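The complex appears here minus one protein chain, its other protein chains still in place.
Each chain carries a letter (A and B) given by its place in the written order, and its residues are counted from 1.
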Amino acid sequence: MTDMTTKFFAKGAQPSTHTGNRGLQIEEPLIFEAGALETSGVDFEEPEAFESRLGDVERHDSIGLPGLSEPETMRHYVRLSQKNYSIDTGIFPLGSCTMKHNPRINEKMARLPGFGDIHPLQPQKTIQGAIELMAVLSEWLTKLTGMPAVALSPKAGAHGELCGMTAIRAALEARGEAQTRRVVLVPDSAHGTNPATAALLGFEVRAVAADKDGTVRAAAVREALGPDVAAMMITNPNTCGLFEPEIAEIAAALHEAGAFLYCDGANFNAIAGRVRPGDLGIDAMHINLHKTFSTPHGGGGPGSGPVVFSESLAPFAPLPLIRKDGDSFALIENESETQGEHPFGRLVAFHGQMGMFVRAVSYMLSFGVDGVRQASEDAVLNANYIRAGLRDVMSQPFGDKVCMHEVLFDDSFLKGTGLSTLDFAKAMIDEGFHPMTVYFPLVVHGAMLIEPTESEGKQSLDQFIGALRSLVRAATQGDAERFKGAPHYAPRRRLDETRAARQPVLSYSPAQSKAAE
Amino acid sequence: MLAAIGVPSVDALYQDVPAAFRTGEIEGLPHHQSEMAVERALGRIAARNVPAGSVPFFAGCGAYKHHVPATVDHIIQRSEFMTAYTPYQPEIAQGTLQYLFEFQTQVAALTGMEVANASMWDGSTAAAEAVLMAHRLTKRNKAVLFGNLHPHYRAVIETISRYAHYETMALPSAPNTEFVESVDAETSCVVVQYPGVFGGARDLSALAELVHKAGALLIVVVTEAISFGALRSPGSMGADIVAAEGQSIGNGLNFGGPYLGLFATRQKFLRQMPGRLCGQTVDEDGKRGFVLTLSTREQHIRRDKATSNICTNSGLCSLAFTAHMTLLGEAGLRKLARLNHANAVALADKLAAVPGVEIVTRHFFNEFTIRTPKPGAAVIDALVDEGVIGGVPASRLFPGEERLDDLIIVAATETNTSGDRDAYAAALAKVLA
Partner (left out) sequence: MAEPRYTSDHEYIRVENGIGTIGISQYAQDKLGDIVFVELPAVGKVLSKGQEAAVVESVKAASEVYAPVSGEVVEVNEAIVANPELVNQDPEGNAWFLKIRIANPRELDQLMPEQAYKDYLETVE
């Protein structure tokens, strides 16, 4: 007994246990280490005798995948889930990502058999409600943005960018300018998806530098314009959390030069219901339903990225199109059925992320146009409240001024502490918070981008502000170990990313598992 | 809060927006409603649809009606999975990262490949990404699209190719097409579906050899993931890239999305792979842990030189897949696949006995094509009135190709009962009479 007690505390601050578990923090093996090839947690009826028609492609070899029983499966995933941070656990202040509350009514609605259990190629008379729902979503998106047309099929924001930029290419082709206009202007502060999307379509990316206040000047755009420019991709509000004050002039300059304005709508949640992008002169913009309209991020997806279009791009929207005739609806799936439109093609099999459409409409109906507007205002209010609570101890790259739904800090307040943005972020984990977005946007040194969303109440914001202020104090008072060794209280300490990249182990094999021990 | 910020009103926070663009309340949209009212409104719309589970149901063509165990739906609704972000802070995202590692392992094993990524948007976009990857690897620009490729998949590949200025050559579509000698020195890849959109499944080894001899890559598209439990893996037949739709395992029909792109390839092509990858490593205490790795391929680092623009993928759908696959295990998947095939064989026999009906597909897994004496679209439409959703008429997928108008593509799964099959055969006999 004495012996055990000694050993338990032998390793200092971290007592060691027989299992390696620490109370509710339970170590969980991989399913390949726990399961067996013959185990299955699902029961099936035996088919009646039949003669195989698989021909010469019948599988005879083993796949090598073990199974778990139902209770083992449940326990495995519940234990894994307990190693995750989530919105339901606490504030998730990732700037640019919009981690807002995911109402469960949305989940319930998406699981109605009339939405969740319908096939994309059922006869159209059996899915009138599905097309009606798409029409309702379209109406909301076009009215909120003040733009006449929408393509629902893009699967995520980056796919929406591809949709918008392809429509621009199609419009240029129709004008006979696809070969000459090959440059896309992208501000330095843009999401990586913007230049990646432009490059995917063979456009040459030309960077436009922002002004020292963090926004883009129309004069700088005019300077970069030429007969070779196809479009500009801009994020508004931008990735520094600022509304682009000259956006309308930028749009006018582009249009005058025969180019288009694409807007990355990742930050639409700051202005939805208060500003209509169509009024600003935007030609195409994707809307992340998983940001502004509360569909869950799901640990990295699925998302949904419908794109709204201006008059000039509307005819080029991709298939499928939606037609409404009184109470009856039709999906136009083929170019031969179009009436005057020139769809640029098809972005995806079937019709888009229906499951996300239902959730978004459920949110829209719950909040209403008044609630959507208030959600934008509350998001902006919360971000500014955090700014006000931290402005005297942290540093803002563009000075202390009103921000939109997210507030940007840089690492100059850490100067002389020997600590980096990453150290600061990891110490937040020990305080029970998910860190903010770090090192983005790239234009700001050691960037920290905080987006609280409208979901947080004042008490939550005050606690968050208090914790960050205490961390700043600790950092400036030289308590480096608290930061360098952080996180101390997470399921894992800092992970060796260099090792992961030098000798990539991307799937389980018994040998590599042994070597890791 | 306004006082702390030092502004008189919320309006003042929008001071950077020029006054002309600050709008009042947008007209024509409803105000907020109670949860009950929302349920009523959406319930009314949902009721206008005929759920697959409410009728004898036989539509497939890239989306399949399978049973999803209750355990799976519970797991994906766990707060800590559903309301988490992409695991960029690995110390507090080990739950997501470990299941992604398990998912990648399962996908690699099922497809018979060496490495798989953490998912793509769906099968069709995965196929398009595979084509772009083949272009990068071979430094050639032409994709040959086999005649058994799902027309939507073909259209997705053709759309990106057209606007990004790559070449495609689509071979004529028909059940039981033979491979046409069409690989030349410009060809980067051949895209073939397995089983094909008409349901036919056959050995791809000879095709792989031919493709490789020409210095091109073989991309195998799979739209029915349950088939991995019954058919030889694409990897064992020489595939270089497998782009598959994973919906069938763990994910409902959802009218076409969200679905789950599976993407697997050979180790030697790893650096040109699109999408996120999860890798194993250790933490400061030497404990095993997982991180997103090889990110320098991706848009957030490489920007315009990235292998793809994909960011958000299909996280939660991959959890549904891996949880269902864990519950099945190899033994369960094989049983499930066998039951699918058995039901398809039984259905084919039933339908073949209906006067005028011909089974066109010789070897198949759970989907096959029938020829009817009346146009397929009219037959399917009439079957709806008999309370049966009898498949997908080829004319819906191949409009304008009149030679295919008398074909219907029919899928059977474990969810069909013998009663469903009887109902289908009886209704079909009535419709064709």
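Operating definition for what follows: contacts are C-beta pairs under 8 Å (C-beta built on N, C-alpha and C of every residue); 3 or more make two chains touch, one makes a residue touch a chain.
What you see is a predicted model; the values in this text were computed from it and never measured.
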Residue among A:Ala135, A:Ala207, A:Ala330 or A:Ala501 that touches the chain left out of view: A:Ala501
Considering the complete complex, of B:Ala12, B:Ile301 or B:Ala353, the missing chain is touched by B:Ile301
Extract the touching residues of chain A with respect to the undisplayed chain. 439, 497-498, 501-502
What residues on chain B make contact with the chain left out of this view? 271, 295-296, 301-302, 305
